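The other protein chains are all here in position, but one chain of the complex has been omitted.
Our next item is chain A:
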Amino acid sequence: MTQLQARGLVKSYGPTPALRGITLDIDEGEIVAVTGPSGCGKSTLLHCLAGILRPDAGEVSWRGHRLDTWSEAARSRLRRTDFGVLFQFGQLVPELTAAENVALPLLLAGTGRRAARTAALTWLERLSVAECADVRPGEMSGGQQQRCATARALVTEPRVLFADEPTGALDTLAGEQVLTQLVRLAREHRTSVVLVTHEPRIAAYADREVVLRDGVIDHTGLGLDAPLAGGSR
């Protein structure tokens, strides 16, 4: 079933066009990789889909409701309930411990402190960083930080996870470990994932690869043969 729908998305920054008409459907539990050369509009597309940016033209629908017409407050609420967002780095609050960082979205939703901490510990465990629970981000490795960030993005059990180059700052091995865990958990919880990356190899984790070029969809392919398809163009 289609959960998230984008129709003819257009977005420019001043005179620079970033998206020039993008139409995309994301099904429940589907993992979609968005790839393409630097500057082709991947992050902009992700921000529009997640309701962080409003497109200049076109529509984004979430379960049949026009997301792009909602108020900032309503979109903000959606992002902390049904959506999870993950960036390359720097999204953990430096003064909070890992457990507190992960518990933050639950506290915002009104969960009690003890229950929030228990849930946070569970998710840190699932991402194999339980030992970091009472450590601050500054004292963790990059990989551990991204696992905590992933735990925070997933702790509310979102329906869609938006990830913008979540392993871009990690070395290949650490990046791969984080990604396999992310994909496994998403599959377990039937969470859809929009995964932005510029590494074709990472796209192999996805069900579908969407390749952007200059703000339009160049082609789509199945995750596994996408590297070849991407390379032949």
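As a working rule, contacts are C-beta pairs under 8 Å (C-beta built on N, C-alpha and C of every residue); 3 or more make two chains touch, one makes a residue touch a chain; residues count from 1.
Heads up, the rule we're going with is that contacts and distances are computed from a predicted model.
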Chain excluded from display, named as in UniProt, from "Nitrate reductase", "ABC3 transporter permease C-terminal domain-containing protein", "Tryptophan synthase beta chain" or "Aspartate carbamoyltransferase": "ABC3 transporter permease C-terminal domain-containing protein"
Candidate in contact with the missing chain, chosen from A:7, A:20 or A:80: A:80
Hidden-chain contact residue, picked from the options A:153, A:178, A:195 or A:212: A:153
Interface residues of chain A (partner: the chain not displayed): 43, 47, 50, 52-53, 73, 76-81, 83-85, 87, 90-96, 100, 104-105, 107-108, 112-113, 152-153
